[in-house]
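Every protein chain but one is kept in place in this view of the complex.
Right after this comes chain A.
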Amino acid sequence: MLTKRIIPCLDIKDGRTVKGINFVNLRDAGDPVELAKQYAKKGADELVFLDISATKEARKTTREMVLKVAEQVNIPFTVGGGISSVEDVYILLNNGADKISINSSAVKRPELINNLANKYGSQCVVVAIDAKKINSSWNVHLAGGSIPTKIDVFDWAKEVESRGAGEILFTSMNHDGTKNGFANDVLAKLSSELNIPVIASGGAGKQQHFIDVFKQGKADAALAASVFHFGEINIVDLKKTLKQQQIEVRL
């Protein structure tokens, strides 16, 4: 059976990992390559690198980093952040990224999804959707969740699928950073309405949250950052717990 995936997310700035990372036996916690190798060894199924650099210059550094990660890491990885053109994607894929993730640029120019899917195949096109629940409706937000739009999440997700996205990475701004669990209701609805995989993000705090996001949220994969970086959750232990709950994982 296809397994549920556990995906650590690394924020990258100027080619280095940011946010505190508390790994034992790590020579350089700011080195994305070193970290990625550790995660591959410690049971991560995939990795996501999110480039939060503000300048074009810094993004060039990220491209070099992608090449080094591809050289040394034997599990798949996705690169997102600041991607706005087919040309950007070409460089990242050519440097060895397996998938790319687009967000605001897809909302501004939805045909970018079609162009990428036609040129490189749906399998490498992840569309990230940041959303916030306002009153009773879930609205898409841009620029890391800071700019609200009137776009309904479910409408947008379906459009994204029909334009050729291979996966959706859904982040609930209401849950992100709270460590109180994932947005399981909206995730379950997304997962049932879409026929492409949904990666859940935002809210991971303890192992139970992962059980819930797979069982109740019907997610295909779960992404988290700090709980893994700070060693609060060990991925192998987490997978053992999931397996005991009859959730299929790669151990």
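Everything below uses one rule, namely that a contact is a pair of C-beta atoms (placed from the backbone, for glycine too) under 8 Å apart; a residue touches a chain by one contact, two chains touch by 3 or more; residues count from 1.
What we mean here is this: contacts and distances are computed from a predicted model.
Peer 1: Tell me the UniProt name of the left-out chain, picking from "Imidazole glycerol phosphate synthase subunit HisH", "ABC transporter permease", "Protein FixC" or "NADH-quinone oxidoreductase subunit L".
Peer 2: "Imidazole glycerol phosphate synthase subunit HisH"
Peer 1: Of the residues A:S122, A:Q216 or A:N234, which one touches the chain left out of the display?
Peer 2: Reading the full complex, the residue touching the unseen chain is A:S122.
Peer 1: Just to verify: which one of A:G30, A:P76 or A:P110 makes contact with the chain not shown?
Peer 2: Candidates A:G30, A:P76 or A:P110; residue touching the omitted chain: A:P76.
Peer 1: Since one chain has been left out of the picture, which residues of chain A touch it in the full complex?
Peer 2: Within chain A, the residues that touch the unshown chain are 1-5, 40, 45, 67, 70-72, 74-76, 93-98, 118-124, 166-167, 194-197, 220-221, 250.
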